[in-house]
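Right, one structure below, let's go through it.
Removed from the display is one protein chain of the complex; every other protein chain stays in position.
Chain IDs A and B follow the sequence of writing; residue 1 opens each chain.
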Amino acid sequence: MTEPLLCEISMPGRIGFRYPAPDVDPTPLPEGLVRESLPLPELYEPDVIRHFTRLSQLNYSIDTGFYPLGSCTMKYNPKVNEEAARLPGFAHAHPLQPIETVQGSLALMFELQEWLKEIGGFAGITLQPAAGAHGELTGVLIIRAYHEARMDAKRDKILIPDSAHGTNPATSAMSGMRVIELKSDSRGNVDLKALQAECDETLAGLMLTNPNTLGLFDENVEEVIRMVHEAGGLVYGDGANMNALLGIVRPGDLGIDVLHYNLHKTFSTPHGGGGPGSGPVGVAAQLVDFLPGPIVDIIEEGDASEDLPPLYGFVYPSKSIGRVKSFHGHFGMMVRAYIYMRMHGKEGIRKIADYAVLNANYLLARLRNTYHVPYDRICMHEFVVEGRWPEVPDIQALDISKRLMDYRFHPPTNYFPLIVHDALMIEPTETESLQTLDAFADALIKIAEEAHARPELLKEAPHFTPVGRLDEVKAAKELVLCCAVASVSE
Amino acid sequence: MNIPTDLKYTKNDEWIKVDGSTGTIGITDHAQEALSDIVFVEVVVGVGDEVNQGDTCVVVESVKAAADVYMPVSGKVLEVNEALPDSPETINSDPYGAAWMLKIDFSDTSQLDGLMDAAGYEKYLQEKE
Partner (left out) sequence: MFFPHTPAEEKAMLRAIGVGSLEDLFQAVPAAHRFPELKLPPALSEMEALAEMQELAYANDTARDLVCFLGAGAYNHYIPAAVDSILRRGEFYTAYTPYQPEISQGTLQAIFDYQSLITALTGMDVSNASHYDGATAVAEAVNMAYANFRGKRNRFVLSPALHPHYRDVVRTYSHDSSLQLVGDDLEPQSDPAALIPFINEQTALVVVQYPDFFGRIYDFSALGEAVHRAGALFAVAVNPIALGLLKPPNEFGADIVTGEGQPLGIPLSFGGPYLGIFATRKEYIRKMSGRLVGESVDNRGQRAYVLTLTAREQHIRREKATSNICTNQGLIALASAVYMSLVGKAGLRQVSELCYQKAHYAARQIGRLPGYKLWSQVPFFHEFVVQCPAPVDEINEHLLDHGILGGYDLGKDYPALPDHMMIAVTEMNSKEDIDLLVDMLAEVSND
């Protein structure tokens, strides 16, 4: 059952929406600059609503089921977040208004900055980056600027573990750095010998995801950081996996110099089908001056005795790398993260990590006898199993994933990290119940049995979804990237 | 695994067929199998260009991977396979024949000594697994 495209529902002459009539004396339109045709579709509101409502019904989402996607932290998105973000005082504030008129937004941003600094153990922070990868770019540019300011510009090497997310090397290359891949040891930690070999005067920094994408807390993390610092480099922390660390340890305390947060992972702002996210970046004291500007700060102290609140405004760090985005960042996502943190409070923040790690280890315990676990030790908030068995060589992780959809689960992350064959990276998050975890484990165990006894069930899966497996080769070779406008009137 | 004996091979899975001081370059059966269905190929050097060993000369894309093809030896580009971009799947079906990528005129024949022969390449692939 497929849904037509907008251009296919369009009917010449149909009007969807009326604006008020003009109420001013007319001015002639600019000569030679008016367009002759506007090939947009012509629909009326019921068409539009039905079209998008039916499309939504083809989607799987957190609101419909479990999404154990490793490193994505698909936790429940509280509905009150949406209420808060839509409060008119937040939704309709223009970013360039005089600061006296937007003290509410500025106070919110200031508090959020303080909380994120506190959670991470950082001296400074920017809320400007729009997403995790954007935060990574910001962080690597800060590292680069730091070395340049110390006249140490020959430091152009960034070390990245082989388990890292693809954004890490992409970011480093985008920042003009040389990327060297570091291998992991047999327990999934950064290989110290490999690291030592790269510690020289060209080392700008190390990008570390801890816990890493195997879900493992690096057993030598302090040594790793010490080695990089001793060689004159800085350590960038990819904060995608912060869900395991909230209230457990502060990356800044371990020596991480700069780290990005993903508000759309750790702090429950919704994934939106691919964004918007938000990637604040926290930094240690020696990097505060390099942060992108502007940052929110108190520009006039308040007076508690006079019941006078502080005046919040924008400041520009003295050695700032510059803007990474227009305006101030994704304020709408900051509101959601703020109320989420306010509802959790000090104790709740810690419980997030407690339960995220509990849930992951529980699933690991249920699955380890059925699926091979390459790095079998207590995991953090996620773990990796191999989606294959030597005795059924035709079955791959992809087939297991597609069959999971028949059991009404979203598959885990596939084929990542690259260092595990047919990896299935599973992250349950703390908002899933024991019943859901057991149902998921049961399904995976059943699928393992099917793989051995009736492999065609996996190979032909999914059976019960709106569409079956797609011809991706055709999609790439016969590129059709937009609707032909033949049916839309000119 | 098809590894013709009259060719020389690189660690990046390129092959070169030597004919005096002319060489024909492509990627191996192992490479096309690893990439799976190839959907796009672009030769990024032009006829007449002098290109060094190790420089990217062709870019290949499949649904799940993208790869750079590097020059096995330094040389000057004589001819480019104009038909290949229109039928990238030829790399999968005929990697050593119709899917030749470029022909070069190369100066430093000693660079060939650093490449592997068929037996050496086969051994190298086995060790990689």
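Following the convention adopted for this analysis, contacts are C-beta pairs under 8 Å (C-beta built on N, C-alpha and C of every residue); 3 or more make two chains touch, one makes a residue touch a chain.
Note that this is a predicted model, so its numbers are computed, not measured.
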Of B:T10, B:T28 or B:S62, the residue in touch with the unshown chain: B:S62
Which residue of A:L159, A:V324 or A:A337 touches the chain not shown here: A:V324
Residues from chain B at the interface with the omitted partner, ascending: 40, 42, 44, 61-66, 68
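Just so we're on the same page, only the chains that are shown with their structure count from here on.
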Approximate Å spacing (C-alpha centroids) for the pair chain A, chain B: 38
Of all residues in chain A, those that touch chain B in their complex: 472-473, 476-477
Contact set on chain B toward chain A in their complex: 37, 39-40, 61, 63, 88-89
